[in-house]
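This structure is in structure tokens; I'll ask about it shortly.
A single protein chain has been omitted; all remaining protein chains appear in their positions.
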Amino acid sequence: MEYVASKETIAKRIARIFKDGDVVNLGIGLPTLVGNYVPEGVTIVLQSENGFLGLGPAPAPGAEDPALVNAGGGFVTIQPGGAFFDSAMSFAIIRGGHVDATVLGVLEVDQQGNLANYKIPGKLVPGMGGAMDLTVGAKLVVAATEHFDKSGASKLLRTCKLPLTAANQVDFVCTDVGFFEVRNGTFVLKEYFKPYTVEYILEKTDADIVVDKDCREVEIS
Amino acid sequence: MEYVASKETIAKRIARIFKDGDVVNLGIGLPTLVGNYVPEGVTIVLQSENGFLGLGPAPAPGAEDPALVNAGGGFVTIQPGGAFFDSAMSFAIIRGGHVDATVLGVLEVDQQGNLANYKIPGKLVPGMGGAMDLTVGAKLVVAATEHFDKSGASKLLRTCKLPLTAANQVDFVCTDVGFFEVRNGTFVLKEYFKPYTVEYILEKTDADIVVDKDCREVEIS
Amino acid sequence: MVAKPIVTADEAVELIREGDTVMVGGFLGCGSPPGLIDALEKRGTRNLTLVCNDTAFHNFKTGVCTHVAKLVAKKQFRKIVVSHIGTNQETQRQMNEGETEVVLVPQGTLAERIRAAGAGLGGVLTPTGVGTEVQDGKQVVELDGRKYLLEKALPGDVALLRAKKADKAGNLIFDKAARNFNPLIAMACRTVIVEADEIVEIGRLDPEIVVTPSVLVHYLVRAKK
Partner (left out) sequence: MVAKPIVTADEAVELIREGDTVMVGGFLGCGSPPGLIDALEKRGTRNLTLVCNDTAFHNFKTGVCTHVAKLVAKKQFRKIVVSHIGTNQETQRQMNEGETEVVLVPQGTLAERIRAAGAGLGGVLTPTGVGTEVQDGKQVVELDGRKYLLEKALPGDVALLRAKKADKAGNLIFDKAARNFNPLIAMACRTVIVEADEIVEIGRLDPEIVVTPSVLVHYLVRAKK
């Protein structure tokens, strides 16, 4: 079986996690895609950590407002019923448990629920931005990542080697091959995505994986 | 010499302390009177700890607004250029050193700059309200008090007997007989108010008082 | 944006259970929610802990008894956490006679402790109260030569707010000095109930002037005119 990286698969599956009315913070990059696939009938409210609630899609060309950007600096809009606030209130909302879920990209994630995504010592040090507060504060922390890096190594690990963004905070990991819960120090495979198989995932992932008794094949489309 | 209690004397003298533009918080009761005697040409900005800046005088009869009251619950107004905020911001302003001066009534004040004004154990326990934050946070803390209680005992003491509102925070004490600085563990008499004399004050006050080299007689009118 | 349930005051106070910590907005009653207080008095839920700036007015001579003072008078609280009780003779009486536990907290410390709970902080270090009875039993932390008290976050179960205007999503603005503790208690409680003078459609409140964002609000109640 050949691995074909698919950000869309990850975004589509994560988008099914949310309940109507959930307040969600989506990290920069891959997690931002999740907003595109929220099922019909489910309305989520997006929190933008740079200071507002009710993050909306990109504006029409020509309608960009330099004062209305997301945490990545991209032009966005605000939904009716949104609200602006300062960074202290933004992170009070995040750290205080008022955000139902956050979706974050990772460099590494391990079976203890540790997550690393802000620093490769001596090489790349973007900084943690809001990620440390989001992982500690959001009720549900979902790590979104392609299953393998460019060298073919699994990004799901027994133990993160890079400096941690947060210790023991990840609840779910969604890759382009399956959906995992982090529980009692192992990954628990809940779903595997067609065409991948349980055997493939167990063989290729250098981490402890328990196959959930209700584990099932899912076709993401 | 007969002592005649005079709240007006105290309020008038304290009102001369302020510089143009000072931000001032006046406690409930006697300190509130200070606002009536600010000299012409000096504008002070009053902070009301229940949540606004730019406290103005009582409204005209019939114009009272139940949502616009001072920290004592009395109807007031707001000056042009005022601003409303919540209690956290109100006390951030107070505790953070953004208030130039506070004037507080006392039950007792002592030569170490200790102040007691919130509790007579077993008898009267109004609570400290905002007084503990004001004494710790304001740049200048002025205790306003009649010099003697009803039994004739001096309210300026060597050591407070009542539970303290704050330790070592009082900068000046103004009574109806004189104006004192608190310095190095003693009261320093800076002014005595006609018709009282230095001798009278030293004799009648049960505390250490140093007479400032520039101490002078002042007529408060 | 998702609309929050609009309920009656009677329905709302059913969410308060015996033993709960209830936070009530207001400063001497200015900014307290009258309909929710009356409904809670009518329902008679007991054994509550009150967190509020004060216990409003209760004067034995005149018989005046306002806002949360009504609940104090009905002895619905086993514990009262406030900064000031000087305007309520009944609270003082219950405290002095040992009927109710009254904890006095400096007003700025109360504000920060509530905010800390809402902001996911364990607590704050404040210079307020150092060298006073407020220090008793608390950890003193010295930083750069200055002493601070470690004051722990103060969370609640149910918050009762009064707002001037809410939109149906739960965004709030307040009325002048009636703001006070209302935005803070909205951060700190599991269940946040707002009695609003006016409830408008989503999109009718300017996002720039919202004081309490919708995410902090769970139920709306229309205030009686």
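By written order: A, B and C. Residues from 1 in each chain.
The definition used in the following text is that contacts are C-beta pairs under 8 Å (C-beta built on N, C-alpha and C of every residue); 3 or more make two chains touch, one makes a residue touch a chain.
All of these numbers come straight from a predicted model, not from anything done at the bench.
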{"item": "Selected from C:152, C:190 or C:222 as touching the chain missing from the view", "value": "C:152"}
{"item": "Touch with the omitted chain, as defined above, among C:112, C:167 or C:195", "value": "C:112"}
{"item": "Touch with the omitted chain, as defined above, among B:45, B:120 or B:140", "value": "B:45"}
{"item": "Where the missing chain touches chain C, by residue", "value": "112, 116, 119-127, 141, 143, 146, 148, 150, 152, 173-174, 176, 207-209"}
{"item": "Absent-chain interface as seen on chain A, which is shown", "value": "48-52, 65-69, 71-73, 78, 84-88, 90-91, 94-95, 118-119, 122, 124-133, 136-137, 163-168"}
{"item": "Interface with the unshown chain - residue positions in chain B", "value": "20-21, 23, 43, 45, 47, 52-54, 78-85, 88-89, 91-99, 136-137"}
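Heads up, the rule we're going with is that only the chains that are shown with their structure count from here on.
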{"item": "Chain of greatest Cα-centre distance to chain B", "value": "A"}
{"item": "Centre-of-Cα separation between chain B and chain A, whole angstrom", "value": "56"}
{"item": "Where chain B and chain C are represented by their mean Cα positions, the distance between them in whole Å", "value": "29"}
{"item": "Chain A and chain C: spacing of chain centres that average the CA atoms, whole Å", "value": "36"}
{"item": "Junction residues of chain C, two or more chains touched", "value": "115"}
